[in-house]
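Left out: one protein chain. Kept in place: all the others.
On to subunit A.
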C-alpha cells in the first residue's frame, strides 16, 4: 500500500534578499485510500507544503525527510516525483501558450504510464472524462490554461487527476474561486478517483465548504508552518464554528 511519509519537514524561500523559513517541522503520513484535509489560514504555508512535495525549484528543503513507499522523494526531480505517483492539483495552474490540452494530456499520460496510450481507447477515455466534468469537447484544442476561467482551470486539473491516477494526490485549494455547481462537479471528480481506493488524498483548503462533498478521514489544522492539531471530521466542524482564531492568536501563525 502506497504511503507518503513527511517527517519534520523544514522549508525556506528566498524573498527580498532574505531567507525565510516557511515550514517549521511538518509531520504527516498519508496512506493510499485515506483522505486528509489540511486546513489553515492564508499565509500559513499550505501551498508551500504542496509545492515542496512536488519539487518546485523556489522552495528549499532545509531539514526533514519525505518518502513515498520508502523512496526518498526529495532526491527526485519534479518529473520523477510525478512518475513515482505524486500529483499536485495547483492552486494557480500555469498557462502554456501554443501547447494544446490534447497534446499536453497525451504527452503527460505517456510519461506517467511509461508508454503511449493506444490512440483509440485514449480518445474515448479523454472524451468520457471530460463529459463527466461537464467540459466542452472543444476544450481539448485550446492551449493549456490559456484564457481559462477559474472554474475551467480547476476542472482541467481534476481531469488530469482522473487520467493520471496517482498514488498520492495533493489538491491545493481546488475549491477556491468555484461557484456551488462547479464545486460539486469538481468534488465528484475527486470522489470518483477516491472510490478506486487507490489514491491517498491530501486536500488543502481554507474553507470547510468542500468537506461537505469530499469527506475526510483525518483533519489537520495548519498554522505557522506546521500542523498544530489533528483529529477526525469533527475537527472541521469546530473550525466551521470557531474559525482559526484560536490557532493564530496563540502565536502559532505570524
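Things to note:
Definition applied: a residue touches a chain if its C-beta (ideal position, glycine included) is under 8 Å from a C-beta of that chain, and two chains touch if they have at least 3 such contacts; residues count from 1.
Throughout what follows, contacts and distances are computed from a predicted model.
For the chain that does not appear here, its UniProt entry gives the protein name "Fe-S cluster assembly protein SufD", which is one of "Fe-S cluster assembly protein SufD", "2-amino-4-ketopentanoate thiolase alpha subunit", "ABC transporter permease" or "cytochrome-c oxidase".
In the complete complex, the residue from A:82, A:171, A:193 or A:219 that touches the missing chain is A:82. For the options A:143, A:191 or A:208, the residue in contact with the chain missing from this view is A:143. Listed residues A:70, A:97 or A:147: the one in touch with the omitted chain is A:97. Screening A:19, A:42 or A:107 for touch with the missing chain picks out A:107.
Only one residue from A:7, A:24, A:56 or A:192 touches the chain missing from this view: A:56.
Contact between subunit A and the unshown chain involves residues 54-57, 77-79, 81-83, 88, 90, 93-99, 103-104, 107-108, 111-112, 143-144, 160, 164.
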